[in-house]
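In this view, the complex is presented without one of its protein chains, the others remaining in place.
The chains carry the letters A, B and C, assigned in the order they are written, with residues numbered from 1 in each.
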Amino acid sequence: MNHYSKTVNSGVRLERISVNKRVLVVGGGMAGLETALKLTRLGYEVTLLETAESPGGSILSLSSLYGLSGESDLLVQSRIEAIKQNPAVRVLTGARLVGVTGTVGDFRVEIEQAGQTIENRCGAIVVATGLEFGEELPGTGSPEKTISHKELERRLVDLQQSETNRSRMPSNICLIVEDEGVDSAMFSASALKNALAIKRLSKSSVFVCCDNVNVAGSGLEELYREARSEGVVIFRLEDMRPQVRETRTGLAVTVKDSSAAAPGGWQGLIEIECDLLVLPERATVPADGVSLQHLLNVSCDSDGWFQENNVWAKPVESNRRGIFFAGGCRGNFDVEDILAEAKGAALEVHNLLRHGKRLVPVGRVAVDASKCAVCLTCLRSCPHDAIEILVDDKGHNKAARIIDIACEACGICVAQCPANAIQMLADQFRDQDVAVSV
Amino acid sequence: MPESDLVVIGGGIAGVTAALGAAESAYSVYIVEKNADIGGHGARLCCKATDACRQCGACVVADKLDQVRSNPHISILTNTEVEQVSGSAGDFHVSLLCRDINEKTFLDTAAVIVASGFEPFDARHKPQLGYRTSANVVTGLDLEEQIRLTGSVARPSDGRPPSRIAFIQCVGSRDAHIGNDYCSRVCCKYALRMAGLAQSLLPELDVAVFYMDIQIAGKGFHEFYQTCRETMRFVRSIPVSVRESDSEALEVQYEDSAKGRLVRETFDMVVLSVGMVPARDATDLATILGIDAGSCGFFANPEPTDTNRTAVEGIWLAGACQGPKDIEGSIAHARAAAMDAVSFLSSRRNILSEPLL
Amino acid sequence: MIVAERKPIAEIRQMLESHRKILVVGCGACVTVCMAGGEREAELMAATLDLVFRNDSKCFSVDCVERQCEPEFLDPLTGKVNANDCVLSMACGVGVQTMAAQFPHVPIYPGLNTHFMGRPLEQGLWSETCAGCGNCILYKTGGICPIARCSKSLLNGPCGGSVNGRCEVDPDNIECAWQLIYDRMKEAGTLDLLDEIMPPKDWSDSAHGGVRRVVREDVML
Partner (left out) sequence: MRREPRIVAFCCEHSGKLAAGDESSSAALPDNVGIISVPCSGSVQTIDILGAFRAGADGVAVFGCHEGSCKHVTGNKMVKKRVEYVARTLEEIGWNRERVAFFPVAAVESKVFRDRLAELSENVRDRIHGYEKCLGKQSESAP
């Protein structure tokens, strides 16, 4: 929306509204830590919530970063240190958000920590709850011989730490990437980096089976080339899903790779003998992420990731002013992108709350309380959660009210109100406009 | 000498977004654009929606340009190039050459954001693909412009709708022979979106996509790719040549891996999904600014995960000058650069006006 | 609330054909909330009729009152009603009749079909919830009314037409009320209440005993 070119109509006045300069960051992973740090640099006080006992998030379970040379551990640890030494950040670990009321500039939140409920006020909320790797493995195979990518990451950390573990690495390892959902790109990148890591640490043969190799990220094409030159065998699957069966000595994975097909009718069916099979798990929104979506009343995409799939919202905005998203909770896994989003979220917060005051045009949209039937249609239709129901001191509903600071003046409530009780004063097209245009 | 808080070099989507980010914090911003108008490549793209929005972001560019033109904190200098930058963070002196009047001007600024963008790969460097020698071989960007201006898909030779169209991926990307050893990240998305749009405009259209790997990224794209697989033919092979026969039909030669030999197939239009390469003047600009031009020509960042940072304090990178990015990615990157600049500027000088909704 | 729906324009057209000056009156109560006859809908009706009778030089005016079912709210309309040839009431049947009683000399036409007492299941979708039977048993049935919501108004469990929780009368749109009752009471741990057999219903409290009245002498003036 263009804030400057519009002249403010006579019925609308500008009001100076105080906003709370404390910011709540939900999630203590990479995105949350970075957002908090950048916010303090801009002069904000931050409350950082983390459900686990310590911050860090799922990046800590990675043995290395996708296509990047930096060490994941260092990347997070340096930020955790910086946060700990920063007096402007209050870190609450083992804590969950359980209640949110109010609106941009003055959210009232309830936080549950160690059986106690803490009440807090803040002007904006940044959701950085990250993503979670499901443990369940689809497909067949004995549990000892079949592990998840996540488990492989764990083993690689061990492998990096001790020589003796290296000799115990199975000699034939097959990694499968299923091509489904936003996370397929992540698992393709993850399979490549882990295949290369195994190759470098052990003498194992490594096979990667995937539909498409994801190289759309920093350093991923180099990673792909390096993996191939180090002897990682990559099969690009066609039509057929990989078939797994148990053999006397291990597992046999049958894949179809069209580039391996030959003249004379051979279909390119290849059987890979392996003693360790790595299958992908699903990356999902964490369980309390789903309840958070309801709590915050924000819309999401069809797969349940935070933020609706809408070009206007990207990268970090939600349908509600004052609530932002950053990082894995949006379905993103690229560390560079996550850090950029964290910075972006900090900028949005700053442009909303700086100086602790905002000039808000009041009365662009107004409810005529005498006409309002309190039918809740506006409350249900407002896409930005900018309508509340006024109650009298006995708690009785009186009428709907527009929350000017959250209102985007889209006019949807005006169009929906069956009692004609809501009018738009500024920028409104009127009947005479229609008449003139005809 | 005019003073400003921030100078943004480049008026494409990244530059415009970064400028807006700082202007919303009430800092005064100059956008220096070497072309006659702001907008860059993003302003040439077409909307790729069919029955629903395909998230290409072309409309966001239009909206942002509209915003930036009427923002009182932003001044736009077009037809202007940066000639020299001296000084240091908080006190840069920028000398500019305005080509309209062929006159030098000077600007003092506290911070600089480099958003000098990219160039599409020049497909003439792959002569075997017939670009500019065969009329009906076009680049993705050519097709974008055609759809944007005419609302339809037509063969350039005779203006008639094609019945068989081939999209060739990775033209100028993932190609070590020409030194472009990286994925351009945007081509799979724009090619499939345009192919989908072309099919919705011409329901009988036969589409073949020649590719190495489809780069699935972003919300909803995987589902879209699956629907594309139902209506388009995906051939995992990059053609070796495109030749024009007499009837203006294009003969595409590629290795059919299932048959294990070269095959020829005719199409009446071929779209080359050209990738992104560094801007021609990137090296010069790097020298002027004293930043790292990077090994492949995209500006490099000294710290691996902070892609906005440069070796010079007070100068940040935004958008595709740092590496291939789509509109969504450029916007995200530019907002991050704006945050760096605002953070730096606010430590020096506090702006007292309150933000207006 | 009382849920109603706009009559087909063709029917309204027929009713109004012979009149020239027509007053369309909305009601600010139930029919506003169910988006059938509030101020908005009254204006919409006038605009639509204006197009219908475009070449017939008719004149439409619009007004809306708080509740058409109470005479006091209709008093201020007297002047306007008298200045018109007829009234198209956008209220429920109760409102139309109150209007007709108040203004016996002016033809009053109903603009809506009044359907039932119900509630919104979602924005734009209403469902019958209470039959006004005069003898409420909701405390025995988990807060779900079998009179209004079971197609057969059964009192002691579902019939054989309950399949997968849907009612055989219209499986796509009607849930089996008895399935809902069972599920709800199971969740509440009150299934034992269902052991009690309900005797046949006394329908004399319902419309079967003639026109019903509620008399409260203590509040009478």
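What we mean here is this: contacts are C-beta pairs under 8 Å (C-beta built on N, C-alpha and C of every residue); 3 or more make two chains touch, one makes a residue touch a chain.
Just so it is clear, the structure is predicted and the values come from calculations on it, not from any experiment.
Trainee: I'd like the shown chains that the missing chain touches, ordered by label.
Mentor: When the full complex is considered, the omitted chain touches A, B, C.
Trainee: Just the residue numbers, please: which parts of subunit A touch the chain that's not shown?
Mentor: Counting over the whole complex, subunit A touches the hidden chain at residues 1, 299, 308-312, 319, 381, 383-384, 408-412, 414-416, 424, 427, 429, 431, 433-438.
Trainee: Given the full complex, what residues of subunit B touch the hidden partner chain?
Mentor: Residues in contact with the chain left out: 45-47, 49, 51-53, 55, 58-59, 61-63, 66, 148-151.
Trainee: To test your reading of the contact rule: which positions on subunit C touch the chain that is missing from view?
Mentor: 8-10, 13, 40, 43-44, 47-48, 50-52, 54-55
Definition applied: only the chains that are shown with their structure count from here on.
Trainee: Is the way these chains touch best called a line, a ring, a star, complete, or other?
Mentor: Looks like a simple chain-to-chain line, open at both ends.
Trainee: Comparing centres built from CA atoms, which chain ends up most distant from subunit B?
Mentor: Between subunit B and the rest, the longest centre separation is with C.
Trainee: Between subunit B and subunit C, what is the gap in Å from one C-alpha centre to the other?
Mentor: 59
Trainee: Hey, how far is the Cα centre of subunit A from the one of subunit B, in Å?
Mentor: Centre separation, subunit A to subunit B: 25 Å.
Trainee: For subunit C, which residues are shared contacts with two or more other chains?
Mentor: Not one residue of subunit C touches more than one other chain, so the list is empty.
Trainee: On subunit B, where are the residues touching two or more other chains?
Mentor: Residues of subunit B touching two or more partner chains: there are none.
Trainee: Could you list, by residue number, the parts of subunit A that touch subunit B in their complex?
Mentor: Result: residues 2-5, 14, 16, 38, 41-43, 68-70, 75, 179-182, 184-185, 212-218, 220-222, 225, 236, 238, 258-259, 261-263, 268, 301-303, 305, 309-312, 314-316, 330-331, 335-337, 339-341, 343-344, 346-348, 350-352, 354-355, 357-361, 405 of subunit A touch subunit B.
Trainee: Quick check: in the complex, which residue numbers of subunit C touch subunit A?
Mentor: Residues in contact with subunit A: 28-29, 32-33, 35, 38-41, 43, 123.
Trainee: Quick one: which bits of subunit A touch subunit C in the complex? Just the residue numbers, please.
Mentor: Per the stated touch rule, the residues are 371, 373, 375, 377, 380-381, 417-420.
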